[in-house]
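Apart from one protein chain that is not included, each protein chain of the complex appears where it belongs.
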Amino acid sequence: MTAALEIRNLRKHYKGFALQDVTFTVPAGTIMGLVGANGAGKTTIIKLILNLVRREGGDIRVFGREILAHEKEVKSRIGFVHETPAFIEDALLKDIAAAVAPFYPKWDWPLFRSLIGEFGLPLDKKFKKLSHGMKMKFSLNLALAHGADLLVLDEPTSGLDPVFRRELLERLSGILQDEGKAVLFSTHITSDLEKTADYITLIHEGALVFSLPKDDICDSWAVVKGGAELLDPARRCFFRSVRETPYGVEALTSAAADVRAAFPSDVVVDRASVEDIMIFFEEGAPHA
Amino acid sequence: MLNHMLKDLRLNRRGLLIFGSFYPLYMGFFGSRLSTPTIAAILGAFLYGIVPIIIFGREDRFKASGFGLSLPTTRREVIRSRYLLSWILMAVCYLAASVLMVVMPGGKLGLSNVFAVRTILISLTSMTLLFSTLMPLFVWLGMAGLMAFLVAIQVLGIVFMLLRFVVGRSVIAVVRALPRAITAAVDALGPAGAAAAVVALLVLINVISLAVSTRIFAKKEF
Partner (left out) sequence: MDNALDVRNLAKDYGDFRLRDVSFSLPRGYIMGLIGPNGAGKTTTIKLILNLIRRDAGEIRVFGLDNLAREVEVKSRIGFVHDTPCFFEHLTLQNVAKTIAPFYRDWDEVLFRRLIHDFGLPPRKRFAKLSRGMKMKFALATALSHKSDLLILDEPTSGLDPVFRRDLLSRLLGFIQDEGKSVLFSTHITADLERIADFITFVRDGKIVFSSPKDEILGAWAVVKGGPEILASENLSLFKAVRRREFVVQALTADAAEARRRLGSGAIVEQATLEDIMFYLSKGNGHA
């Protein structure tokens, strides 16, 4: 089946930052979480998918169609939610919906209205009168009501309480009951990801660290804690990153099984959470 | 394109109502107090020419442009529909103001004055010159940048006025050149001929402006 989203060798640079040859794929029927520190490049990647900024190199395909060559077609299948939803402030919600609907051939008014009911959104109110959470819900409502096959969400859960976050994630999982659809969302709240995502893609300083099924990450990546034996140059090839702490030495590996085999048993090998991995990349001393 | 125009209309109802009614009313009244239509034609053009930019500027102000561009559309479509909508808005304002100028009680201008070929051509030319220059600048610099630019122009205007004492030439002469040119054209080519020539020229200016705006807009990042 065609992948929902294929990104190949994506390149873009700003002053002091560059996206380098980013390549990953979101298969249809899956949810992918995009993580990375602030400024790592997540929002840039998302903006490039929507052609809000111009790419300098590489290829982006949505359900097999290149986004620049088939811009209208591609965008009619994408539902986008911005990190800070912004519309014309004093427009009424119902006006915004009426203005947006004609652009989408698959716009579904009954679905829109039922979601409005579920989310509890006041159609006759001005956009500026909504709380942040409501704005997010409305934005999501628009994205869902036109039958989007690929949802691209930039930090959709930021600033939202855990209850709503969980609801949102459940809803996203529900959408994927239809195997033709897919979701890509960036977030800082890695615990949300670990519950919902099928794939996790980590970006660090503009480069892809990995894009893997969540289960693979759980199985292969680990935090290794021990003493000076971890610093042994002969065995450093096991580790992506090593750092010394007041209590000993900690290292990050992407080959947990090999490490368990190679090291004596007084070294602790713990499953690494996405957050652990991110922190190692930010702080640990990397070495090839 | 229709979708875009309807969208901009729907979302900016309030702004349109305020500016779209105030300016024509103002010009309708002000213009009717004058004894020649030329000043009203030029001044009015300035007001109507700004209306579309104010409207589109709201999206800029609220940082909503990103969403508009995430809709199934191309940048070309967006900018084209903006130009078309702008002209429709300017034409409506102009027509409304002109009618008001004629029917306003105590008005000194008559139908033949306000709707004379010469007057219409002066208005269209002024609107074109203003809009065609401002729109690409607006696309490039956004609302804030445009404001800064306009302030700079004001400063330049003051400088010119001061220069007058040095150079001995009035700034008004520059502005007067426009109606003078139109009058000369009407005299030389007759009203129909002048209309055709001027309109052709204006269309060309608009097309160039659209091309420039499209190029700028296509490269812009949101």
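Labels for the chains are A and B, by order of writing; each one numbers its residues from 1.
Assume a residue touches a chain if its C-beta (ideal position, glycine included) is under 8 Å from a C-beta of that chain, and two chains touch if they have at least 3 such contacts.
Please read these numbers as outputs of a predicted model, since none were measured by experiment.
Just so you know, the chain we are not showing touches A across the whole complex. The chain that is not drawn here is touched, among residues A:V53, A:I189, A:C218 or A:A255, by A:I189. Within the full complex, the residue among A:P105, A:P162 or A:G180 touching the omitted chain is A:P162. Although one chain is not displayed, chain A still touches it through residues 35-40, 131, 133, 155, 158-167, 188-191, 274-275, 278-279, 282-283.
Throughout what follows, only the chains that are shown with their structure count from here on.
One finds 45 Å separating the Cα centroids of chain A and chain B. Only residues 47, 50-54, 71-76, 78, 80, 82, 84-91, 95-96, 98-100, 102-104 of chain A touch chain B when the two sit together in their complex. Across the complex, chain B meets chain A through its residues 2-3, 6-7, 10-14, 58-59, 62-64, 66-67, 69-74, 219, 221-222.
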